[in-house]
Each structure stands twice: as C-alpha cells, then as structure tokens.
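Note that one protein chain is taken out, while the other chains of the complex remain in position.
For chain A:
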Amino acid sequence: MRRRSFFRVAGATVAASTLVLAGCADDPVAPDLSTPGTLNLGSGDIGVLNYAYLLEQLEAAFYQKVLDSPPTDFTPAELAAFTELRDHEVIHREFFKQVLGTSGIPTMTFDFTSISFTSRASVLAAARTFEDVGVAAYNGAGKLLTTKATLGQLSKIASVEARHAAFIRDLLQLSPFADVVETSGPFTGAATALTPAQVVEAIAKFTPFLVIIADLPTS
C-alpha cells in the first residue's frame, strides 16, 4: 500500500502509528503536516523515542544556527565548546533517527525568530532553556518506557544533557541548582522533571507546528 493511501485508510490519526508498527512496518509514520501543521509523535516506546528525537532535533538545529553565525562576543573557548555541544546533539539526533528507522518523525523545521543570534546573552539564555527543558524531559520520560534496553539508552543521553545544562549555567554565572533541583516534597534533592505536555508547552514558540502527544504513554 502506498503511504498516501494507507494513511487515508487509517485516517491519519494518532492511531496510525500503532497500525504502521503492527502491520505495515515498512511504511513511515507520516505526520499530518497540513495547515495548521501537526506532528503526531505516536504511541508506546516509539512515541517516547520520537519525543526525544524531536527534542534532539530542536537542540541540534539551534546549535547549528549558533555556529553558522556566532555572536561576535563569543570567546574562542566558548565557540569550541558550542561546537562540541552541537556535535553531541547531532549525534543524539542521528542516533534516534537510526533507532526509529521508518517509525521516526521526519526532519522538522523550527522557528528561532525569538532568539537574537548576534547576542551572546540571548544565545546563552536560549541554550539554558533547551538544556534545562531537555534534562527535565528525560527525567520524566524514563517511566513512560516499557523496554529496559531503551530505558538504559535514554539514561545514557540524559546525564550528558545534564552536563550540558550545568555548563551553560556556569557560562551565565547562574546559581547552579536553582529551579532544577527540588527543595521540598517527596523528591527533595532530586532533579525537576517535566511531563511531555509541559515540555511541548515550554518549546511551543520554537515549534511552528502542533505537537500531538495524545497517544504517548502516561505512566
């Protein structure tokens, strides 16, 4: 079945991804990108992996844009570090692309118009958002997975994102742990975690499409 016709049959709804995985493994999960533009992450572990893939795409695209035309007040050391950050995020992005294969979301285009790429302060502030949100997203995503190996794999990336986040905070001379470590409640001393809904909201201004998370696992 050709992709188009398959999705007409399946209704191009979120459920399509499940159907694809169940019966049409060779067909990609084609998101519905018609106006106003939606991106359906899918369900199960695939959906969670697509969620991580989306975040890594966003981070990689951001760092690449910084490197394309770096702020003039970036120091050489900062430029070198941002190159490493870009490389790490590209690796994460391509890792998920390979793992997901035909179940992966497509390469997305992001809206970075809210960031002033000529300003070091603006770039660092944006980097802080991406990294802190990324860590919190991974912290909340682990329990959504059912495959142990996938869980282990995501944890390998999560701590690297935490290292990135700490580095950016140092550059901004921010208090290292404010707002990212719980100071009360049952998880006192643990890092903050965000649900997919909270993450999608936090990155909404960078995603000129509606991210549909309705079929992601909730526990």
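Just so it is clear, a contact is a pair of C-beta atoms (placed from the backbone, for glycine too) under 8 Å apart; a residue touches a chain by one contact, two chains touch by 3 or more; residues count from 1.
Going forward, contacts and distances are computed from a predicted model.
Engineer: What protein name does the UniProt record of the undisplayed chain give, "PTS system fructose-specific IIC component", "P-II family nitrogen regulator", "Ferritin-like domain-containing protein" or "Phenazine antibiotic biosynthesis protein"?
Structural biologist: "Ferritin-like domain-containing protein"
Engineer: Going by the touch rule given at the top, which residues of chain A touch the chain that is not shown?
Structural biologist: 64, 81, 83-84, 87-88, 90-92, 94-95, 98-99, 135, 138-140, 142-143, 145, 147-149, 151-153, 155-160, 162-167, 169-170, 176-177, 180-182, 187-193, 219
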